[in-house]
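Here the complex is missing a single protein chain, while all its other protein chains stay put.
Chain lettering (A and B) follows the sequence in which the chains are written, and residue indices restart at 1 in each chain.
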Amino acid sequence: MLRFIIRRLALSIITLFLLVIIVFLLTSVFPNDPARQLLGPFQSQEAVDQLAEELGLNDPKTEQLGRLVKGVATGDFGESYSRPGERVMDLILPALGNSAKLVVLGLLITLPLSILSGVLAAYRKDSLFDRSVVTLGLATSAIPDFVSGILLQYVIGVRLGWLPATSNAPRGTGFIGSLEFIILPALAIVLVYFGYIARVTRAGAVQAFESDYVRTAFMKGMPLRRVINRHVLRNSLQPTVAVIGTQIGFLFGGLIALELVFNYPGLGSMIINAAQDQDLPLLQGGVIIVAVLYMIATLLADLLISWMNPRARSVTAS
Amino acid sequence: MSAPASLTDRITSGAMAPALEVVDLHMSYIVRGVPREVLRGVNFHIQPGEAYGLVGESGCGKSTTAYAALRYLPGNGRITQGEIRSGGRDITSMSSKELQAFRSSQASMVYQDPVAAMNPSLKIGRQVEESFKLIGQSASDAKASAYAALEQVRIADPTSVLDRYPHQLSGGMLQRVVIAMALASKPELLVLDEPTTGLDATVEAEVLDLIRALRSETGAAVLLIAHNLGVIRTMCDRVGVMYAGKVIEEGPAQEVFDSPEHPYTVGLLNAIPRAGLRKTDRALYSIPGELPSIGTDLPTCVYIDRCALADEKCKSTPPPATSVGEGHQTFCHHVDRVGELRDAEVGAFSNVSSDDNVLQLTGVAKTFRQAGQDIPALVSVDLGIAEGETLGLVGESGSGKSTMAKTMLGVHSYDPGGDIVLDGVSVPAAATNRTPANSAAMQMVFQNPDSALNRVWTVRRILERSIIKLTGASKDDARARAEDIASAMRLSPRHLDMRPRQLSGGLKQRVAIARAFAGDPKLVVCDEPTSALDVSVQSAILNLLANIQNDQRTSYLFITHDIGVVRYLADRIAVMYLGRIMELGPTDAMFQGVNHPYTEALLSAVPSVDGETRERIPLDGEIPSPKNPPSGCVFHTRCHRFVEGLCDTKEPELREIAPGHMIKCHLDVADLGVVPVQVQRKGSTFGEADGAELQSSDSFDDTVVEGEQVDPEDTVND
Partner (left out) sequence: MKTSDDIELMDDAGSAVATDVVAEGKITTLKQVRAEQRAELFRKPSFLIGLAITLFWVFAAIAPSVLTSRNPRQAVRIDGSTFARKPPSGDAWFGTDSIGNDVFARVIHGTRSILLMAPAIAILAVIGGAFFGLIMGYYRGWLDEILSRIIEALLSLPVLLLALLVLTLFGRSRIIIIFTVAALFTPVVARTVRAAVMGETELDYVTAAKLRGESSFFIMGREILPTITGVLVVELTVRVAYAIFTVATLAFLGLTAGDRTTPDWGNDIADNYRLVVADQWWGAVFPALSIASLIIAINLIADSIDQVTKQ
């Protein structure tokens, strides 16, 4: 098990390093001049040049890359360009917290609902219930998050007025109180992921129900509920766990449009704003944080899977 | 959980109620809304404590019957008529609660592929304990019972096995665990569906021994399904032969196998090489046509379309049960004429092998590298294959048979230092460096034609491409030649424009053979070419191969697990273990002379269709990993003739003990054994088996070391 974790960690670090290079290549070949952008069109060229020098934009590329790698290692991406005096990490953390709140709430609703539906659909394969879960899931999961967000906003927020239509909680709202404001965007997450996760779970459960070991259990005279709890779930949830792991990146960094619809200050919008402001450090930091989150999530998913399935452990390790 | 309700049941229902009684069972699968009949009135019963075998080719409904015995039906399966009774109770009408109780306390099942039968994510202990909890035991009782259950199935170290996951155990060990779970409820009926299929012969023999022993300990009745007729013969008291969803002959196992009285049974038995039959004795019999598909309307005799005896009477009336001996009955109108089929004349093949070697391997070795570790999969093999010869290659899985074949063909490049000489000329190690002539000279027929044929190519394209590549023929010539080869393989022209999945298994294998012969090969490697086929199809393929060899003097390297097949077809046999040839010799010498201890153990493990009784030499443990081969003789860790201080320190040479017969063993010929075989059969048409010359091994006593369980006396027969 330890060997597995070490190997897995080593792979993640290699991947992260590659990603840092990709991000660096993308951001360092900026066609525009960040220094000029920061100072505006009316400052003298000398001032711009001086700022560029201060920011290290004239240093050799390898040195800049070295700084970025060091930044990743220490978690310090330096100072923001667009908001001078603020550390990048201090800007990222609140956005990260906001995203986390939304993601956790969304998944807390999505997971039980979709896993239960998936297993039941598999058990009653080809029944009406099964067909509905599959088709409904297919329909909702294909719609872009901002589209379902707008529809939810209109129907539930505006027409029915059951929930706040935007996510700006008034100042001084407590943690619990603020949750009410993010239920609608969380529901948009549910719409995107319910079908996806239900389908993956269903596929795994169908396989389990058709497996020989489930037959063994039935042949032992085991009642259905126990067969499901003991033999079906454990094996069929492995692909589900893997899929959730790979979606964490999107949930934290890809819900840009949804955040915009509900005016919610998450990580995705922060990164886009940084790109538009040519705020290099903030942009790099934000993007790399999303990647790190993805890697942690897939690592945890792999560990969970190998805990659930000892066979996976020995396969991956060798 | 409900207490074992069976006690009262057993008393009230009368002790003599059969353990299983299947009465006129009809079953259908609903396919696209249309019911298709798969069982067409199955009748048989099993007395308490009796072992009953069901045999027949795949598709005959034997497994469907077995699962129906525990009312485990596919989602679209329906019992349309008939009854299944166990201990006097009708299973078909039980509620789901009653059914659970029945399964947990009265009947159990063991099936093929023990690896799939166990939940991969749970430790063995939890799964075995579960069986005991289901019959109402407390957690601590179940724990103790699980330990005892593994002891009962002769697992040496239950504590460590209970603490492992299924993937950490071998197939044979897992099958023991599955059997232990099945016995948890002390069932009165044990249903075994191909319990040893997929296991090596040596492991199979151990599992069968175990089942036999447990049967006498527990007194459970057994329903055994197996396609291997030898397994059925050695295990069962009575046997039923199934065809197209019906039992067409039934009787005591010995009688049915020695004097079959139904045309189908006769065909089946004549299709397998048995009782030491050789290709020079006679060709194998094959049954024309194919098994009718499920749902086919068969109002009278189910075998009518393929039967040589069928006449007007067979078309008009269903055959009644005809008694042909004590408890032996057959469903045939023409019992009096079945004898004609038994003695049908078929031709024989001649031995065409010459003394000239087509292929010579010298010091050929193959080492794989995995995770920085060397794995010697093939260790310095010297071997020649003569023109027109069939060299049989046997050994357990993992012994290096396929590696040797693939190294020979250049799929793997052999290690530097070796040499492969084809027709007097060295060939490059890698297939990609070989000339078209080299490639044409050596071809391969694979085990599984589904995998060997590109499923999107037509048969014509498969053949033409090989002809063009291997002979350099023009497109038009290739087209004509493809048609010639196809017809030589008895494929009809319409097959040429089909794709593989539209063909039956036997036809697909013919296409694969045709492809191998596209460039007039000198040597064809046949890697278990018939193991995926039914016996009646197997016989046709073996006949085809022998026929081509007779015509074209092609050499074969024939890899197989089936000792009967290799004995039938091979002129010489090589036995491999851990990438080394342990024994090599003419087929007759292998079966009649002394053997390497490993060969001895392998041969003793084969269950015989002919009722031969033999003392089995157990082969302990599993084949060691080639990563760390044992010191000295690699077989010493499992050898029953192991000599301490010799075998574990020095690797023996391959030496000649008789003309052309070599073994890789330190022991003197006088100290080696012959597989003791005794045939108990009345006069038969199959030719008497080897009058094996028996060697005494009295002098061996001193060399037996502690812990070796085989008494040399046991191996002597008189």
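Everything below uses one rule, namely that contacts are C-beta pairs under 8 Å (C-beta built on N, C-alpha and C of every residue); 3 or more make two chains touch, one makes a residue touch a chain.
Computed from a predicted structure; not experimentally measured.
Peer 1: Based on the whole complex, identify which of B:A344, B:I375, B:V411 or B:A488 touches the chain you can't see.
Peer 2: The single option touching the absent chain is B:V411.
Peer 1: Taking the entire complex into account, which one of B:A283, B:A344 or B:A431 touches the absent chain?
Peer 2: Considering the complete complex, B:A431 is the one touching the chain left out.
Peer 1: Out of A:R67, A:K125, A:R234 or A:R311, which touches the unshown chain?
Peer 2: A:K125
Peer 1: Spell out the interface residues on chain A facing the chain that's missing from view.
Peer 2: On the chain A side, contact with the omitted chain comes from 11, 14-16, 18-19, 22, 26-27, 29-31, 123-127, 134-135, 138-139, 142-148, 150-151, 153-154, 157-159, 165-166, 209-210, 215, 218, 224, 246, 249-250, 253-254, 256-257, 260-261, 268, 271-272, 275-276, 283, 287, 290-291, 294-295, 298.
Peer 1: For review purposes, identify every residue of chain B that touches the missing chain, sorted by number.
Peer 2: Those residues of chain B that touch the unshown chain are 29, 31-32, 36, 38, 58-64, 67, 71-77, 96, 99, 290-294, 296, 406, 409-411, 431-432, 434, 436, 439-440, 442-444, 446-448, 451-457, 465-466, 469-470, 494, 497-499, 502-507, 515, 518-519, 532-534.
We adopt the following convention: only the chains that are shown with their structure count from here on.
Peer 1: Measuring centre to centre with CA averages, how many angstrom lie between chain A and chain B?
Peer 2: Taking the average C-alpha coordinate of chain A and of chain B, the gap between them is 52 Å.
Peer 1: Quick check: in the complex, which residue numbers of chain B touch chain A?
Peer 2: 70, 72, 75, 99-105, 108-109, 111, 113, 116-122, 130-131, 134, 165, 167, 178, 181, 184-185, 371
Peer 1: Okay, in this complex, where on chain A does chain B touch?
Peer 2: 125, 211-213, 215-223, 230-231, 234-235, 308-311, 314, 318
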